[in-house]
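Encoded as structure tokens, the structure appears first; notes follow it.
Note that one protein chain of the assembly has been removed; the remaining protein chains are unaltered in position.
Here is chain A:
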Amino acid sequence: SIMDEDSALESYFDDPIGNDASGFLFEGDLGLQGAPQLQDPSFLSSLSQPEKDIGEDLDLSFLPDDLPEDTCGNAATNANMTQDRVFDGYRPEESAETDPNQSAMTGSSTFCPMTPMTPMTPVAESSGIIPMLQNIVSTVNLACPLDLKSIALQARNAEYNPKRFAAVIMRIREPRTTALIFSSGKMVCTGAKSEEQSRLAARKYARVVQKLGFPAKFLDFKIQNMVGSCDVCFPIRLEGLVLTHQQFSSYEPELFPGLIYRMVKPRIVLLIFVSGKVVLTGAKERGEIYEAFENIYPILKGFRKQ
């Protein structure tokens, strides 16, 4: 119903997105402190290379110096990936051609551009694939009541249909985004491909509202949700995955073709498809998406049909 959509969107401002009970279901109730299997290096390595010596010392000298502490920590705990397993994910003939430092040519997304090397970008040594951000949802408080009718009348790029939805839908061309502007002064901005783009877009919307005669401010800008996607480039047996990871997975082919994997740490929801494409959502920071993918990749490799 329309009212449900209204309150669901407004609730962006109250609760973080995805803050439903489902995510916490397994943390408290089944006594899992996060998924121990995912964090245990020996378990993960046993999935893909059972004959590997688990007692090997981790050699992290290849990591650049300016990576923040926690990323190093994650790289260490996410399976004891060592240098010689860099191209595990690649097929032998591809790795010869690919530059190790280039971000992945992920499957059919040959148009995937290089992700900018900000400090948060993980070193692509474990899977060789970096998920690409597809959508960022952010909210900001303009902190003044707004006359939506007046905005819809004066703005070229605005839609307002109070019978359908109680907000103005406004769009700008660069960055290509959409905003929902509510009469309370709160605003939701969607469609950006990076956090900075989302912030810039939100500022532009705020400027438009200012120019239309409202004393709009720019308070509490917050990224609420980030969506990323990538391709592992091999087909996946979803029926098998749902049996071995029952507590985290839901696979109902009668309802949806993909498997819904609710990862506990980080708290990310992954949609895994038979083609090998993976969608990751529910992140507040991009590092969570990268971490989630590095966690799932060894699991998926275990289901690769040779």
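One rule holds in what follows: a contact is a pair of C-beta atoms (placed from the backbone, for glycine too) under 8 Å apart; a residue touches a chain by one contact, two chains touch by 3 or more; residues count from 1.
We adopt the following convention: contacts and distances are computed from a predicted model.
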| item | value |
| --- | --- |
| The complex's invisible chain, by UniProt name, from "Large ribosomal subunit protein mL64", "dihydrolipoyl dehydrogenase", "Endoplasmic reticulum membrane protein complex subunit 7" or "Transcription factor IIIB 50 kDa subunit" | "Transcription factor IIIB 50 kDa subunit" |
| Selected residue (touches chain absent from view) among A:G128, A:P175 or A:P298 | A:P175 |
| Residue, one of A:P145, A:P162, A:P215 or A:P253, that touches the chain absent here | A:P253 |
| Residue among A:V137, A:A155 or A:V168 that touches the chain left out of view | A:A155 |
| Positions on chain A where the hidden chain makes contact | 21-22, 25, 29, 91, 93-94, 105, 107-113, 115-116, 153-157, 170, 172, 174-176, 193-200, 203-204, 207-208, 211-212, 233, 235-239, 242-243, 246-247, 250-258, 273-276 |
